[in-house]
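Some notes on the structure that comes next.
All protein chains but one are shown in place.
Lettered A and B in written order, each chain numbered from 1.
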Amino acid sequence: MAHLVLITYAVIAMLPVLLIVANSFKTRAAIFSQPHLPPWPGTFSLIGYLTVFSRGNFERYFANSLVVTCVAMALILLLGAAAAFALSQYRFKGNTWVGLYLALGIMIPIRLGTVSILNLTSALGLVNTLWALILVYTAQGLPLAVFILQQFMRQVPRDLLDAARIDGMSEYRIFGLVLPLVRPAVASVAVFTMVPMWNDLWFPLILAPGEATKTVTLGAQQFVGQFISDWNALLASLTLAMLPVLALYVLLSRQLLRGLTAGAIK
Amino acid sequence: MKDTGGGAPASPPAPLVTMRKRRPFPTYILVFLLPAAGIYTLFMIYPLIDSLRVSLYAPEDGRRAFAGLANYARLLTDSLYAPRFWAALRHNFVFFAVHMLVQNPIGLILAVALSSRRLRGRVIYRTLLFMPTVLSFVIVGFIWQLILSPLWGVAEGLMQAVGAGAYFRPWLGMEGPALVTLSLVSVWQFIGIPMLLFHAALLAIPDEFVEAARVDGASGWTTFWRIELPLILPTVGVVAILTYVGNFNAFDLIYTTQGALAGPNFSTDILGTFFYRTFFGFQLQLGNPTMGATIAGAMFYIILVGVLLYLFVWQRRVQVYEL
Partner (left out) sequence: MWRARWLTFGVVVLLVIAGCQQRQAAQAPSAPVTLTIESWRNDDLPVWQDTILPAFMKRYPNIKVVFAPTAPTEYNAALNAKLEGGTAGDLITCRPFDLSLALFNKGFLAPVNDLSGMENFGDVAKSGWITDDGSTVFCVPMASVIHGFIYNGSIFKELGLSEPKTEAEFFAVLQKIRQDGRYAPLAMGTADQWEAATMGFQNIGPNYWKGEEGRLALIQGQQKFTDAQYVAVWRQLARWRPYMPRGFQAQKYPDSQNQFTLGKAAIYPAGSWEISLFRRQAQFELGAFTPPAPAGATDCYISDHVDIAIGMNAKTQHPQEARTFLEWVASQEFAELYSNGLPGFFTLSNHKITLQDPLAQTFINWRGLCKTTIRNSYQLLSRGEPNLENELWRVSAEVIKGALRPEQAARQIQTGLEKWYKPKQ
């Protein structure tokens, strides 16, 4: 039963992606006349990839995206967990208000502040650096991280922490103790703060459009835009744009999703 | 059975650690809070306030005059803005409703299936099911546009294969179905998020609870309704509020597939695209930062109401069930 549900949906999730990948290896006529079929000897063609590979600088873009996403994610998780810990564990004056203040950011489309952010980054001399993106994404990701981690940290049994306090552990050590206990939450926060950062088009376009700082999504978008009428190249560049994301995801999901099975609170 | 099921939170929720009164404010709280609050304030709150400030000023060139709520009055009454605003808001709620009715229940079902004990290939399933979520809007938009394209005929061919070819329509170009179609594309993309949250919550339920219920002869269905669902209710709330909030940020998909004019005839126009068009302008239309900021301000208040409802009504009520 479980397998039936999961297999059915896995097919729904995979099919569109496979369709694009399969057709990217076909001739233009075959893409249109038999879109459902996989490439055969008669219809196989690499013309799209040849077009795409003759332009572009994908390794560089990929490295940039990797740096931005990983640094911002590390900052979000570390700082977010610390703030969530403080909000969930201590009763102090203004706790609710600080919580609300930090939660505000979940709800506002940060694009609204674009012009101010641009002015700010140019005042700090960060325009066309990866730091501009890292800082904006960290600010953008923190509210959700704090919000979710807080929910989960509340569920950590108090007795455990009180026992640690009686043993004379410092609050920092106790934070270190709690962190592994909420690993599933940390893992899921990590996965889906990563997604919008990796996929963002807007801030790379505005804050770091230079060739040296271009991210892979921006590169792919310009690519796809450039080949919009050439379906061979379009499908090839869609495939190439997906592959790094999927590779990174499969790579990280082993790391990040492992926490889900191992570290559930018992 | 009731002892174990309902009795877990028998002791009242443990009190939060109370601060000792003699130290006014412990440094470690600051160490925990300040770095996050600092970056967040500088790169999010400040730019947003700076931009929202604009919504309170008259849109004259050069020197801006303080105008109070006049722009908001204009947004809600002027024949140029009001019809678009209400239509966009309505579309946002349709978008939200589709996600609540389709995405979250299916996400829950998948999470339950995924969390069933001794499931083989769990890692593979999880990786596959979450995959669409990691793709960018640009790619998802293009993929579905191609699939639903009447010219390419993939969707039509698939429907013919199951004998439903006659029901194919160019949905993305039709005023009624376009919005629902796009909502479903968004569901396809983001179903991994509620699935993952529910999955994490289900895994956190101590095995003994479920085992005990099984020993008592409760069916899988009963166990789910009586034990698992109540225990993951906080997550249901989190998912609902995230869906609500996320739907107001939904812009990229509609922008990628339908353009900033959110066609046909504005039938897929949501507050995000309305804001973008107004704030940055479109084609020959120049940007209007003041009215753009006003729309964003209105979005802010609409979202605020939802979040406050969640925090003060829902969260207070379900606290009881927490472990």
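Heads up, the rule we're going with is that a residue touches a chain if its C-beta (ideal position, glycine included) is under 8 Å from a C-beta of that chain, and two chains touch if they have at least 3 such contacts.
Everything quoted here is computed from the prediction, not taken from an experiment.
Q: Decide which residue listed in A:Q34, A:N128 or A:Q155 touches the omitted chain of the complex.
A: A:N128
Q: In the whole complex, not just what's shown, which of A:V21, A:L46 or A:V67 touches the removed chain?
A: Of the listed residues, the one touching the omitted chain is A:V67.
Q: Would you indicate which residue among A:T43, A:S88 or A:T114 is in contact with the undisplayed chain?
A: A:T114
Q: Extract the touching residues of chain A with respect to the undisplayed chain.
A: Contacting residues on chain A, toward the hidden partner: 28-29, 32, 55, 63, 66-67, 70-71, 74, 77, 114-115, 118-119, 121-122, 127-131, 179-180, 183, 205-207, 209, 211-212, 221-222, 225-226, 228-231, 255, 259.
Q: Pick out the residues on chain B that sit against the missing chain.
A: 79-80, 145, 148-152, 169-175, 258-261, 263-266, 276, 280-288
The rule is simple: only the chains that are shown with their structure count from here on.
Q: Once you find the CA centre of chain A and the CA centre of chain B, what distance in Å lies between them?
A: Going by mean C-alpha positions, chain A sits 16 Å from chain B.
Q: Which residues of chain B touch chain A in their complex?
A: Chain B residues touching chain A: 14, 16-19, 25-26, 28-29, 31-33, 35-37, 39-40, 42-48, 50-52, 106, 109-110, 112-114, 116, 119, 122-123, 125-139, 142-144, 146-147, 151-154, 157-158, 188, 191-193, 196-197, 199-200, 203-204, 206-207, 234-235, 238, 242, 245, 248-249, 251-252, 272, 275-276, 279, 289, 292-293, 296, 299-300, 303-304, 306-307, 311, 322-323.
Q: Name, in rising order, each residue of chain A that touches chain B in their complex.
A: Residue list for chain A touching chain B: 1-3, 5-6, 9-10, 12-14, 16-17, 19-20, 31-32, 35-36, 75, 79-80, 82-83, 85-87, 89-93, 98, 100-117, 120, 135-136, 138-140, 142-144, 146-148, 151, 154-155, 157-159, 161-162, 165, 170-172, 175, 184-185, 187-188, 191-192, 194-195, 198-199, 201, 217, 220-221, 224, 234, 238, 241-242, 245-246, 249-250, 253-254, 257, 260-261, 264-266.
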